[in-house]
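All protein chains but one are shown in place.
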Amino acid sequence: MQEITRKNARIWSMLGMRRTVGILLKEFAKEDRAFVFATADMARYMGAEDFSETFPDQFVDVGIAEQNLIGVAAGMQKEGFHVFAGTYATFLTARALDQIRVSLGYMKLGVKLIGISGGLSDGNFSPTHMALEDIADMRAIPNLTVISPADGAELVKAMYALRAHPGPAYLRLTGRANTPVVYTQEYDFAIGRAVCLREGRDVALIAAGTMAAAALNVAEELCKSGISCKVMNMHTIKPLDEAALDAIEEFGLAVTMEEHMRAGGLGSAVAEYMAQKEKRPVQLMLAVEDVYPQSAEYEQLLESCGLTVSQMTERILKKCRELGLLPETTANCRIKGERK
Amino acid sequence: MQTLSRKTARMWSRLGQRGTICGVALPEMLEERSDCYILTADLGTTSGLSRVMQQQPERFVNVGIAEQNLIGVAAGLAFEGNVVFATTFATFLTMRGYEQIRHNLGYQKANVKLIGSAAGFAMGMFGNSHYSYEDIAIMRSIPNMMVISPADAGEAYLAAYMALEHDGPVYIRLSGGLNAPVVYTEPYAFAPGRAVWLREGKDVALIATGGMTADALEAAKRLEADGIQAAVLHMHTIKPLDTDALYACSGYGLVVTIEEHSVIGGLGSAAAEYFMEQERKPRQIRIGIQDTFVRPGGHAYVRQENGLDAAGISQRVKAAVSEGV
Amino acid sequence: MMQKEQVVEMAKRMRLKALDLAYAAGKTGAHLGGALSAVEILAALYGGVARVDAKDPGKEERDRILIGKAHCVLAYYTALYEIGYLTEEELNMFEQDGAFLTGHPQKDVCRGIEYAGGSLGMALSVGAGMALHAKRRAKEQRVYVLLGDGECEEGAVWESMLFASKYRLDNLIAIIDRNHLQSDGSTLAVAGLDRLSEKAEAFGWKAVCVDGHDVGQLMEAYCAGTDGRPLAVIADTVKGKGVSFMENDPSWHHAELNEELYRKARREVEEEDGACRR
Partner (left out) sequence: MKTGKELEDMAYEMRKDVLRMAYHSGKKGAHLGGSLSAIELLAVLYGEIMHYNPKEPLWEGRDRFIMSKAHGAMALYAALKQAGFLSEADIAGALDGTSPYYEHPQRNEEKGIEISGGSLGQGLSLSVGMGLAMQKKRNGQSKIYVMLGDGECNEGAVWEAAASAIHFGLKQIVILVDVNGLQYGGPTEKILRAGSLKDRWSGMGFSVLETDGHNVRKIREALLLQTDAPKVILAHTVKGKGVSFAENRVEWHSAFLTEALYGQAMEELGACRK
């Protein structure tokens, strides 16, 4: 059992989510003889290069054949194995969409999908390797749970939770190596329950994946302008934590932040729920604006999509100005009970 | 190209949306334009393409039951300067070849027009594997893709011609089967991205797409009997969204989006994404399939069971209006 | 079009240039192994048999060359440079910020790039569509599609194979870079897709097996008669070819080339003489 400590958090951050996941896969294999890791030629990229040697009976590599990956994983799950299937997020979700729909959604076979390089992190390999529609695709299929952990520690938490979860799920991994750390100590994680990372009263920042760390930085920046931000880590995008959203009805502005196309992602999920309410804040959707970005390194890509901390801060400030939400004084933006 | 009239409307309604595009519009287009192709994955005759197959065998291609290849071959032909229509059942078209669509049509903008037939529950007893209610969500998330869902066969005809002229990928989502209700009986201006007001009313705005528009009109009539004045906006283009028309809805206390599609990711979500960013906005209710696989049956039965007919819509709207005031 | 000897020289220059570019890419690293295996394949194609003209890139009668295994860009871009589609300046911008020569190619017909790559298993279908177009318009052009052997594990490849065979697309040539390695190890161990020529023949294709580092064999194979069938050229190659420490080592699929190794690699390639000429 992996523990969340400062030291571990540092190690997981260094490895990045996709290599951290390998540690968990090996641990699960050791603990559970019925555990199987299936991949389509991507074991090496998931910190699992030695998995096949250590657990040959619990390893399946179907080669570069993602449709077959889903079928094989579902067939094994059906026969009583506990299958986690992983490869690049975009190939996993896009190439095998119908297979996921039929075997996981419709037949409810509890395979857990792990998509590496969610969002922009492997954008230097061109848009083919960016997963920017995956949340929309997976969220549209009934019975699938969709999770995007904030950092390595939360990935660990999510993996344990998914192991115990009977239904099918999609786990989206974001960021590269040296991911920012959000959690350095134990905390309560439950599928479908958002985590409040910071209390505030004016603006609610709602983020998933590595965007959660960025949201904390944005909140700190906005604090300098006297804006008090609540930061919500919406690690589970489906089912959405509606109670957490009920709690921000009175806010002036809600900001959703994600490395995903604007259509169909976290922002869309929040909008769907909030739109039916009598009282709700204005929403600002920070996302990729419905174009395939030019291939570039991760940091540059974030910038070209307007998703760096300073850009997002600016955009939120501008919106606050439009809405008349800027406070008179910059003092007193912190409120009681917040955590840093 | 023919013009819409009472007579053509009646004739095409009998053929349904698919029959009108595949049996009327496409044969004309292939006749008129030598750079136009039609491809299918084993659904030539079923789709009503017999005329094309006989008259233009050189520009008809059946790739067999192989949807990924369908998209690839279509893109290859398009890259060579052709306008290519590709058709099969909506769910297999959009899901089986999804990454090919993303890569060739979205990313490389191949000039391919996807005609997804029998979307929603129109496959009736064929069951959930053949139902398509995620297609708007997944097509809408792909950049450069235009998404259209015509109200009736006449509009499907116009949409097909628009797609022919439009330079870029288009997904046309076809609803219903044969003998579909008629919404338009006379010529009107059809332009992509421009919604059509079909009925005025001050109390609530019904925003519908595809085959549901006819039901929304019928529901509005029923609501009138209960003293509720419902406007009907037909949103045939889901992407790009007509935000001017939505802006015009912001004065209403309540808008209701209606679609034969999941409440996740479709028209309802597109509208919610728009409204939520505005300061002044109505309360929105999304009528659609409640994120579940359903109990199969005939098309009318499944729609009824899921509240997707005039009765279901009017009930839901009535309840929402009374609780909202 | 070049003679065999010139093509051999071209291949050598491509290999050296590929190393330069990989080195210049620095810490980002580059796809080396699968590029070096495809050097002769692309040299023999672009230099030897393909009817393409960099001065008239949009010419309708040109042969179409599509790259399915897009991680071979270092061989691809250097070949395009050799025959004049790219300037040296453009080539040297490889993977620099804002450059159009990215880690996987983006479609740019003016620069000879017919099709964007990065997601495996798609190009053969698109090539089949192009070949069908040529057939139906009675055009002379041929369509070449380069595939990886690992890529052939994608079911979409076999859908295209069936299709091309049915439509008797004898103007379609699939070249399979059989370097026996994929990301997770040897192709045999990972997915066991073996005896590719037998499979291609069973799907209605004419298959020819050659030494993928022998430009003479390659040039001849590209022009093989097929009795109306599409042609699969299965080119047996070595991943990382030409650099001893990269050969047959999967970790060089994508890696960083530091200065010391760069010098060593360059030296080896420079000193190599005629081994590929045979």
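Which chain is which? They are A, B and C, in the order written, and residues in each are numbered from 1.
The rule we apply is simple: contacts are C-beta pairs under 8 Å (C-beta built on N, C-alpha and C of every residue); 3 or more make two chains touch, one makes a residue touch a chain.
This one's a predicted model, so the numbers in the text were calculated from it and none came from an experiment.
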For the chain that is not shown, enumerate the shown chains it touches in the whole assembly. A, B, C
Touching the hidden chain, out of C:Y81, C:F94, C:F203 or C:W252, is C:F203
Looking beyond the chains shown, say which of B:T20, B:T40, B:N104 or B:T237 touches the absent one. B:T40
The one of B:G127, B:G168 or B:G253 in touch with the missing chain is B:G127
Check each of C:G26, C:G84 or C:G192 against the chain that is not shown and name the one that touches it. C:G192
Looking at C:A54, C:V109 or C:L162, which residue reaches the missing chain? C:L162
Residues from chain B at the interface with the omitted partner, ascending: 40, 42-46, 62-66, 68-69, 91-92, 96, 124-130, 296-298, 301
Could I get the residues of chain A that touch the absent chain, sorted low to high? 36, 57-58, 60, 62-63, 65, 67-68, 70-81, 98-99, 101-103, 106-107
Residues of chain C (touch criterion as defined above) contacting the omitted chain: 153-159, 161-163, 165-166, 191-195, 198-199, 201-204
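Methods note: only the chains that are shown with their structure count from here on.
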Drawing the touching chains as a network, do you get a line, a ring, a star, a complete graph or other? complete
Measuring between Cα centroids, what's the chain most distant from chain C? B
Find me the chain with the mean Cα position closest to the mean of all the protein Cα atoms on display. A
Distance between chain A and chain B based on Cα centroids, please, to the nearest Å. 31
Just the number, please: Cα centre separation of chain A and chain C in whole Å. 36
Go ahead and note the Å separation of the Cα centroids belonging to chain B and chain C. 41
In chain A, what residues contact two or more other chains? 90-91, 95, 127-128
Can you list every residue of chain B that touches 2 or more other chains, as numbers and ranges? 99, 103, 107
Help me check something: in the complex, which residues belonging to chain B touch chain C? 58-59, 61, 63-64, 66, 68-69, 71-80, 82, 99-100, 103-104, 107-108
Residue ranges of chain C touching chain B (in the complex, touch as defined): 107, 114-116, 118-119, 121-134, 136, 155-156, 159-160, 162-163, 166-167
Would you mind writing out the residues of chain C in touch with chain A in their complex? 28, 70, 95, 97-98, 102-106, 116-121, 150-151, 153-155, 182-184, 187, 190-193, 250
